[in-house]
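Yeah, one chain of the complex is gone here, protein chain that is, but the others are all in their spots.
So, chain A:
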Amino acid sequence: MGNTEVAVCANSNEAQIYARVGDAWELQHTLAEHDKLITAISWAPQSNRIVTCSQDRNAYVWTPTENGWKPALVLLRINRAATCVKWSPKEDKFAVGSGARTIAVCSFDEENNWWVSKHIKKPLRSTVLSIDWHPNNVLLAAGAADAKAYVFSAFIKGVDSKPEPTVWGDRLPFGTICGEFSSPSGGWVHDVAFSPSGDVLGFVAHDSSLNVVYPSGPGAPPTAYISVKLTSLPFLNLAFTSETQLIAAGHDCQPIVFTGSSSGWALSHSLDDPTSSSSRPLTPHGTGSRVPSGGVGRLGNNEAFNMFKAADSKQLDS
């Protein structure tokens, strides 16, 4: 909040909130309610609420009080682990992806003082790994392990007012499929993201591909469906910085900037190239194989590799 606090989960069933004090980060609160590993955290910047979801198939919405952060119950009704969670732009809903081939779209039920969910099930065939909200607060993108990225309507009666028509569609009852896109070589989709306008969808998959889709209208094939096949290892995350630029990062250990439009996308530059002399690499072991001429990934020059290489030319005694 205000760039002074951060919520983290150190691979456990507790989330911790750190605040910046001077030059250090101090532990302020511990959010302990989950029984199993917390898989995702989303902090709503305006309403100052945190939602956490976990492998224990639950989610909690945390609100700050004088006596620390208090959890509110969410009726997720899923029978597998929750994998990802994100507040909608207006912060009146959030969506939870899960291993139950389900996305739970949650809104607040004032009568009972808890959060209730509506499920999107079809046509998901596998675990939902990532979600992202369209700026209109209604459309929801999801990336799944069935190697597809989807765009759904998450319109909730009583919460949302009728949205303006977009390139994704004009009539949008809950659960409408507005788009379904496969990764080019069957890689499961790690992350999905809308561009700032919401008119463009990007996703990265485990087949080392970056895909950008420009829809043309409801029911029609997209105007452009651009797949960039990378020479590097797969990306795990992506974020648009504008309609013509995005940043992606993943197993290659360096954030990479891409630029493009509906006529094509291409790699622009790395933000942390370990081979460049001016960089201070955050991670010393980047595979550095984006530029394919420099040998084969990290196999190029390390001790273990050289040992095996030498072993190959040695004669065996036995």
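One rule holds for everything that comes next: a contact is a pair of C-beta atoms (placed from the backbone, for glycine too) under 8 Å apart; a residue touches a chain by one contact, two chains touch by 3 or more; residues count from 1.
Just so it is clear, contacts and distances are computed from a predicted model.
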item: Listed names "All trans-polyprenyl-diphosphate synthase PDSS1", "Exosome complex component MTR3", "Actin-related protein 2/3 complex subunit 5" or "Transcription factor bHLH148", with the criterion being the UniProt name of the chain not displayed; value: "Actin-related protein 2/3 complex subunit 5"
item: Option from A:115, A:150 or A:188 whose C-beta touches the chain left out; value: A:188
item: Selected from A:33, A:191 or A:207 as touching the chain missing from the view; value: A:207
item: Which of A:197, A:231, A:275 or A:306 contacts the chain that the document leaves out; value: A:231
item: Listed residues A:33, A:146 or A:191, member touching the removed chain; value: A:146
item: Selected residue (touches chain absent from view) among A:20, A:125, A:162 or A:269; value: A:125
item: Residues of chain A in contact with the chain not shown; value: 101, 125-126, 146-147, 184-188, 205-209, 229-234, 287, 289-290, 292-293, 295-297
